[in-house]
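Quick one: the structure is below, and I'll ask about it shortly.
Only one protein chain is missing from this complex, and each of the others stays in its spot.
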Amino acid sequence: MVKLEDYGKYETAWCPGCGNFAIVEAVKKALVASALEPHQVLFVSGIGQAAKAPHYLNANVFNGLHGRSLPVATGARLANPDLKVIVQSGDGCNYGEGGNHLLAAIRRNVDVTTLVHDNLVYGLTKGQASPTSEEGFVTKAQPHGPTAEPFNAIAVAVAMGASFVARGFSGETDHLAGLIEQAIAWRGFSLVDILHPCVSFNKVNTFAWFKKRCYPLPADYDPTDFDAAMQKAYEWDERIPLGVVYRKERDPFETRFAPTARGPLAGQEVDRAALAKVLERYA
Amino acid sequence: MVKLEDYGKYETAWCPGCGNFAIVEAVKKALVASALEPHQVLFVSGIGQAAKAPHYLNANVFNGLHGRSLPVATGARLANPDLKVIVQSGDGCNYGEGGNHLLAAIRRNVDVTTLVHDNLVYGLTKGQASPTSEEGFVTKAQPHGPTAEPFNAIAVAVAMGASFVARGFSGETDHLAGLIEQAIAWRGFSLVDILHPCVSFNKVNTFAWFKKRCYPLPADYDPTDFDAAMQKAYEWDERIPLGVVYRKERDPFETRFAPTARGPLAGQEVDRAALAKVLERYA
Amino acid sequence: MGERELTILIGGEAGQGLATLGPILCKSLVRAGYYVVVTQSYQSRIRGGHNTFAVRASVDEVAASGEAVDVLAAFNEETVGLHRGELTPAGIIIADGAFGVEGEDVLAVPYEELAEGRYRNVAALGVVACLVGLDEELVAGVVEGYFGKKGKAVAENREALAKAFAWAGALEPRYRRPLAAVERPAERLTLNGNQAIALGAVSAGAKFCAFYPMTPSTSIPLTLVVHAEEMGLVVEQAEDEIAAINMALGASYAGAPSMVATSGGGFALMVEGVSLAGMTETPVVVVVAQRPGPATGLPTRTEQADLEFVLRAGHGEFPRAVFAPGDVEECFHLTRKALELAQKFQGPAFVLTDQFLADSFRAVEPFDVDGLPPVGSYAAPAEFAEPYARYAAAESGVSPRLLPGMSRNLVVVDSDEHTEDGHLTEDLDARVRQVEKRRRKENGIRAEVVPPVYEGPAKAEVLLVGWGSSKGAVAEAAADLGGNGAKAATLHFPQVWPLVPEQFVERLREAKRVVCVEGNATGQLARLIRAETGFEVGERVSRYDGLPLTPEYILRELKT
Partner (left out) sequence: MGERELTILIGGEAGQGLATLGPILCKSLVRAGYYVVVTQSYQSRIRGGHNTFAVRASVDEVAASGEAVDVLAAFNEETVGLHRGELTPAGIIIADGAFGVEGEDVLAVPYEELAEGRYRNVAALGVVACLVGLDEELVAGVVEGYFGKKGKAVAENREALAKAFAWAGALEPRYRRPLAAVERPAERLTLNGNQAIALGAVSAGAKFCAFYPMTPSTSIPLTLVVHAEEMGLVVEQAEDEIAAINMALGASYAGAPSMVATSGGGFALMVEGVSLAGMTETPVVVVVAQRPGPATGLPTRTEQADLEFVLRAGHGEFPRAVFAPGDVEECFHLTRKALELAQKFQGPAFVLTDQFLADSFRAVEPFDVDGLPPVGSYAAPAEFAEPYARYAAAESGVSPRLLPGMSRNLVVVDSDEHTEDGHLTEDLDARVRQVEKRRRKENGIRAEVVPPVYEGPAKAEVLLVGWGSSKGAVAEAAADLGGNGAKAATLHFPQVWPLVPEQFVERLREAKRVVCVEGNATGQLARLIRAETGFEVGERVSRYDGLPLTPEYILRELKT
């Protein structure tokens, strides 16, 4: 039986009070609840404060480039469909630099769980606006606030018919752990946008700010109802719904590739007889 | 008075029967109807068959890189707010390679008209699936059809609250010219997804296929009604609506930058007195 | 009797079928026992314009294409005008009688009588094939291979071919240009460079390829797609080139020998990923099919101007190997070698080809499938220290690489500088150790360099130096010089990085006149040689008009 301790305890490079701590705790809980052992899990991350998270968990890690975790995760899933692949990165990583890959991952429905640590700011580079920063969010780079409207990832994902779309909040850690567990269990792409405070650079969307607004979706909410999901996607200013906003079963991407059905590509030797036949066709 | 002939007649590198011809004609008509003279207009394009279009029009042209027309257009608008900037490129350019820029352009609401020549295929590279290719669209690269679901640009744009979202069809050239004219007149970002047949590589979504499905949105359709727009965004298999699907006024991006209010940046000399004051602050 | 060698040029618009007929003609020639070298020239458009498919067919082994045309098969009138000047004195033009082209050298074909519209192509093929002395049944077999054995079209094609052979067979001898008879050899393959790269990769165990279409690289993934299921490959079209290389790195990390293929502009987008491969020490083969730049340039033409770019691509410092195949066999074997090195030294290995070679069909001796040495994955070594550390500071620089999920050991890789166990670090001593560890891999890579090949007499009067696809042209130019009494030699670089000066610098020093022949404007290999050896190449032959280097071009430039 896998235990919380199996996922280790690490010193972090995060600021005291940062929401990332709670997210890592929630992830650990979800992994344990999913009965996954460390070596069965691969975390892929980009660059940013959030993207350091996998270093604070005992598991396989590919900590790649800013914004590029989804393609890495996609490649890893295709090469080894036995790995449980989880992306952890920030709002800047996934919605800014990596925006194009998010669109592609949703369209592919690759079986990767994507945890977006959404603090509405670029943390590691010291507080510029991120794609989710709100109007009027003043920074050194944006003295009059962002020049663009915030990116509504939930709305875009639902509009694209993403197969699993959820929102969590670091301050509701158990609820979040539950969401992550569902996302991990989901067959196909799952997006969990996780709101969390950045105590150093986001003085607007603080813990209290989130706490006041966030509420769990009611028990009778039907995440398979597209219209309802679209509506929930726009709730923000006064009240922010937490939970699985939308869900729709689709065959995952990996199933479209015959060789993945035979397990990890790594074990598959060159079939010399087949190769000879292939070459024969050029004679 | 500007005339159609001012926009010239050129030999093209397109296949006979290609929908691009009609699109260029519609663009010319729209420009004339907008009373724009060639030197007032800048076409920005990427790479692809569609992206060649600006070479077949008498106007200013920046024919840049595959997928990168929107940032170029954005920079040009900021540098010279007197230019009427129009992007012309394919579905691959705008929804594939350039997907991240499309998201950003919508969020910025930059006053650029984007004409996406959408033939549901990569034409210039000889017929691979594009982001809009439908399930089961067999190509040499996708022998079992695309591995991802088609990208619904209209749905994503509407979901993001894009300020002007329309769909045209090359086969309804006058209607298309009208759409383009409206898009050009629109203050802010305007997206016109233009369906057109690729006679060489798309044997599924042919002229007849489109012709059979496309219909103009009824006169009483209200493009400011978000819910209605969202619904129309998903009409496809049987019937495809043409027209302005969604519209919402927002201040354009350029207005957020004080210097652009003073006209083209090119004319603005270095203010030495101001510079001296700036330097003084480091003393 | 007959000709020992002929160049057949088929010219016409895009969309007229050159891209199908050309390969059929090639395969027929190869099956009949001739050697071929193909040069394809096409424009960045789907219909119209002017394209050519030129086959130099020869009784003897040839490795370069020539400029003179013996048989000009014109699919449109324009072709006649454009290429008549290239005809040898005895050259003939085969054109539709309907074009009304006149002249002694013109064979007007009544295609209307030979076949219906869509089968006229095959009729044209039949006429050409017959005139150069190919056997009808042999050609028919090849046509069947392309179009299948069943259906109405097959019968119609067969009939068109028969009529064409009958018609052409009845012509006066002056229209015939039969190749000298050869004994039909044991089976050989007809392959172009890109097919050979794809097959080389598959044979070496490549299991993953991500790509974004880009001429002239696209036929590599397309060839892989054809064989994906039988060979257990995953091939995916990515949303962009950045995704392509990052997917390949993810797949490689997880254990699939991986590759990407692209061209200059697409490679530009992969550069950050190349650096990531260097830092994470993840094997990946990157094929760059060159075309003329900068930017979009001439997307369907050829050039050799991305050598320095590929060599220095990526921020920071890390080892790499860069191969530059000179012919189709080298495409196959050097791609295998690239895969091997990428796996063995855990990082990026490059194959630098170009449009000319990519599209150049050749006759290739069959590969000894059972004899091909297996390419190691070098993952999951039997021995490593516990606890497992992905970046343990091995003496060779090559740390033990395990695969995630394959054991209870955790595989942690990081784009930040890292400790031996793969976690990001701010420890500057750890940094230094990792820099030095990575650099030590250079020794291993150096020890496996494919040396440049010197051919010709020692202490040459003229030494022609080249790399990559110009191999055949350079060799033939030197042979020509030699034939005219000069002591001419060649030095061909199948691998352009690392360079090991001891392998070749003496050859440069002892030659009287050293000329670097390159398909670029600034002399990139010449500069590289000087950087690595101090030797300054005195003369250069440069080509940058988008066409491949030919023996004639080199000889012309040498004279001026």
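For reference, chains read A, B and C in written order, and residue numbers begin at 1 within each chain.
Following the convention adopted for this analysis, contacts are C-beta pairs under 8 Å (C-beta built on N, C-alpha and C of every residue); 3 or more make two chains touch, one makes a residue touch a chain.
Values in this document were obtained by computation on a predicted structure and should not be read as measured data.
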item	value
Option touching the unshown chain, where B:65, B:121, B:141 or B:198 are the choices	B:65
Given B:80, B:231 or B:255, the one touching the chain that is not displayed	B:80
Sole contact to the chain not displayed, among C:101, C:222 or C:305	C:305
Contact set of chain C toward the excluded chain (per top definition)	43-44, 49, 242, 263-265, 267-269, 271-272, 274-276, 278-280, 292-299, 301, 303, 305-306, 308-309, 311-318, 414-417, 426, 428-429, 431-432, 435-436, 439, 520-522, 527-528, 530-532, 534-536, 544-547
Interface with the undisplayed chain - residues on chain A	13-16, 47, 49, 64-67, 96-97, 99, 122-126, 128-129, 131, 140-143, 147, 200-201
Interface with the undisplayed chain - residues on chain B	37-40, 42, 44, 47, 52, 55, 58-65, 68, 70-80, 82-83, 100-101, 103-104, 257-260, 262, 264-272, 274-279, 282-283
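Methods note: only the chains that are shown with their structure count from here on.
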item	value
Mean-CA-position distance for chain C and chain A (Å)	41
Between chain B and chain C, centroid-to-centroid distance (C-alpha), Å	37
Geometric centre distance via CA averages, chain B-chain A, whole Å	31
Chain A: positions in contact with at least two other chains	100, 103-104, 257
Multi-partner residues of chain C (each touching 2 or more other chains)	236, 239-240
